[in-house]
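Just passing along the structure, written as structure tokens.
Excluded from the complex is one protein chain; the other protein chains are retained at their positions.
Per-chain numbering from 1; labels A and B assigned in written order.
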Amino acid sequence: MTVPAAVEIIGVTKTFGELTAIEEMNAVIERGRLTGLVGPDGAGKTTLMRMMAALMAPSRGRIRVAGCDVVAEAAGVHQAAGYMPQRFGLYEDLSVIENLRLYASLRDIGEDGLDRTFERLLHFTRLEPFKARLAGRLSGGMKQKLGLACALMARPEVLLLDEPSVGVDPVSRRELWGMVQELSGEGMAVVWSTSYLDEAERCDSVLLLNEGKLEYAGPPRRLTARLAGRSFAVRGIEIDRRGALAETLELPDVRDGVIQGASIRAVLREGASPDALAAAVRSRGGVVETVAPRFEDAFIDLLGGGPGGRSAIAEKMDRVAASDEVAVSCRNLTKRFGSFVATDDVSFDVERGEIFGLLGPNGAGKSTTFKMLCGLLKPTSGEALVAGHDLRHAPGDAKLKLGYMAQKFSLYGLLSVRQNLEFFSGVYGLARKLRARRIDEMIETFELERYLGASPDALPLGYKQRLALACALMHRPPVLFLDEPTSGVDPITRREFWTHINAMVRRGVTVLVTTHFMDEAEYCDRVALMYRARVIALDSPDGLKAGTATPDLPEPTMEEAFISLVEAADEEARAAA
Amino acid sequence: MNGTPTPRRSARRRLGALVRKETRQVVRDPAAILIAFVLPIVLLFLFAFAVSLDVQGVRLGVVLESDAAEAQSLAAAFGATRYFEAVPARDRREAAPRVVAGELGGFVVIPQDFERRLAARTGDPIVQVITDGSMPNTAKFVSSYAEGVVTSWLAGRGGLAEPPVSLAPRFWFNPEIESRRFLIPGAIAIVMAMIGTLLTALVVAREWERGTMEALISTPAGIFEILLGKLVPYFALGIIASLGCALVAIGLLDVPLRGSWLALLAMSSAFLVAALGQGMLISALARNQFVAAQVALLSGFLPALLLSGFLFEIDSMPAIIRGITYVVAARYYVASLQTVFLAGDAWSVFLPNMLAMLAIGAVFFGITALKTRKSLD
Partner (left out) sequence: MITRLTAQIVKEILSYLRDPKSRMVLIGPPLVQLMVFSFAVTLEVDNVRVAVLDQDGGRWSHEFVQRLDAAGFVREILYVERPDDIVELIDRRKVLAALRFPADFSRDVAAQRPAAAQVILDGRRANSSQVALGYLNQIAGDIGIALARARGTEPPEIVVRHWFNPNLIYQWFVVPSLSGTLAMLIALLVTSLSIARERELGTFDQLLVSPARPIEIIIGKTVPALVIGTVLASVMISAGVFVFSIPFTGSVALLLGGVMLFILSVVGIGLTVSSVSRTQQQAILGTFSAAVPLVLLSGFVTPVENMPGWLQIIAQANPLTHYLIIVRSSFLKGGPPADILAAAWPMAVIALVTLSAAIVIVKRNLE
């Protein structure tokens, strides 16, 4: 008897009214493998996941999961598959163990050996110490692990994970990843949808979706291999690497480019020679060398390349007047909530024209520090100054120096896009004529024209992010605060976003950013790594990487550096105890 | 490892788990506690003390234009009754602005030639009663009780024989005609409508909002199990609340329970079926807490307050609105509650009412099941 494939997708189309979410898709997902489902926003990843979980019926075609048809035998699918939705359905007012018990009963796990199963899952997810804690009070990473434990309850044949690593810090991400790999080693078919391309690169196989069409299926290596000889690094740039990147991206042969610490990584068009690139960066002291391609290079290339390097919005901005003042500074900043210390004695200065990154695992105190700097929270002790002002007591005009982009792109969903722009320009007190001009500029730069009448809630995530940035920039602030500005946004939109940020920094704007994406940390001039309410490291990205290099790992990635610094801090804490 | 559980056994287990989960959430949710326990008590006491239809002690101006002994005696009669708080005046120009200002519910004028009119029997009015018609209910009360005072004063001084035709009234079930006794059962109906409709609508809408519904649906539990798993705890909560309210009503608020607890339970259960069904339907359609709360308020709370016949007589409403009241489950519940508290067990009243409530519930659940198909399409 032949065992059927874990998932067979045969000629599937899914439409919502006019909109086609998935078009004529054929694919097979094998057992004992980790299959990545990748693609930009709105590519149809979640729709496909829901169809595989038998929550939605295909408009045309068939899907069979573990041999069961998702329409005719939905009950069988629900038995065979474990599904973890994007926002996993944990009950926040139930404890960890109560959530486990609930899903155990719902999935028909016999009472015998139930305790052993729980023990195994809790051990596996390292949640044993938090058994009795309410799920609502777990950190983001722990919530995802608990969600995974619930989905694993019945040892499903097929495990469907919809963006399990969004909003999860690198340490937890690595743990999650390890767990899932172990499971696929046991013969389970795991489908992991993600917008992190470093994750996709490590999958056994990927399905790459774009605009509802399957663009590639197979091992990521094979896709990456197509790029051999087209990926380059520009090292040794002495002056203005952001300017170098902008110029590089404008070259006709360059498909993609990003900043990596002090270097630039570029992907060239097929068959193009690197001479033009070398010529362009020579004046800044840059030297071009060939590097091994990554999956991300191939991904961007497959989707038609990254955006250009010019930012119309930054070009219209005046240079921020040069002055010696420190843009942002905090001195011995401490915040306690009852007995809990959220931020402990944090001090740093951010200079004008610098991109300063705040990194750290969930719950490390990044957001608390951020909020104190913005004047949204009162420090227990210490002080936080922006452009020399304590924003809590500052007069309204001092707040004009600050632009703020909140987590989750907080926009007014009840207002249209244009009305949002009008509101933010008004609330920052711009005069009527100036307001009209700025709004037109923003609409033009961020290509918001076709969405003007729509509600921000209805926008694709990428456009929502553009709109949020447009609103934060309306008054041309010299200091910009970005709280997880690219969370959940696909790589192409992220590149576009950083093009604007880079261009503005070159005009003297100061940027303070928190992020989970390690490749974004590379854009920063300096990074403060926060862990357990303290700053455990503060250096340039290259400095951080170099500091954690070992003979085994001579060239750690940003993520590896992050993890080893956190582990070292844990080690130190254990030694002290 | 788990053998082969029979389908029925595993369905039972799943249901048990869902019920346990929901119960834990209720116990931990301050909002649920507020709706199920705090608001009911506040409401009951408000209805016991703030809403009273027993008019008494209305401030009534007594304009005494005559100094005669007979006139003085009538004025004193107005002062003696517990229905009025007499405010003496010499001149109607003194009383009139106070009626306009709302300080007096009205006034009586005992005219200068009161004795002459009384003796002459010419048909000239002996007393004039002015009421504040802007409050029709109070106005009616003032006019009829003022007339009553004059009539009994006349009878007392022998000026008038007993009326040739009179009525001997008897109020069954509530001889002291205390409004609290019939308002409190109505208040219980409102409390139950709130728990059944508002709380359920909010809770289910929250599951949709937080995405937990999606996770539940992807498990082997069927939609009926999921809905039933929600119903059972809220049903229990409703029953506990109704018993609690009944105990408060009987113990603290002095309302008698003349019928049986069994009948009370049966009627409450039937009403809860309808109210929970309504809450489920609202949340299945709204899937958003704000809209759910608004619809629950408009379609659950306000009709229970205004169209159930507990404050305002259904018979007196225009035909269209009377028609609407037939689909308001609270109407049947209020009638049953008033009977079970004040009259006793009358199954001839209860059974048709129960049937009506169950039928309304069945319709709600039917539509809910149709609307909540087991998919996200």
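Note that in this section a residue touches a chain if its C-beta (ideal position, glycine included) is under 8 Å from a C-beta of that chain, and two chains touch if they have at least 3 such contacts.
Note that the structure is a prediction, hence the values are computed from the model and not measured.
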Candidates B:T23, B:T138 or B:S269 - the one touching the absent chain: B:T138
Touch residues of chain B, complete complex, unshown partner: 31, 34-35, 39, 42-43, 46-47, 49-59, 97, 99-102, 105-106, 117-118, 121-140, 143-144, 146-147, 150, 154, 159-175, 177-179, 181-182, 198, 202, 206, 289-290, 293-294, 297-298, 302, 306-307, 311-313, 315-318, 321, 324, 335, 338-339, 342-343, 346, 348-349
For chain A, the residues touching the chain missing from this view: 371, 374-376, 378, 391-392, 396-397, 399-400, 402, 404, 406-408, 410-416, 419, 422-432, 455, 481
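By definition in this document, only the chains that are shown with their structure count from here on.
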Residues of chain B touching chain A in the complex: 1-3, 5, 10, 13-14, 16-18, 20-21, 24-25, 28-29, 210-221, 374-377
List of chain A residues in touch with chain B within their complex: 50, 53-57, 74-75, 78-79, 81, 83-94, 98, 101-110, 112-113, 150
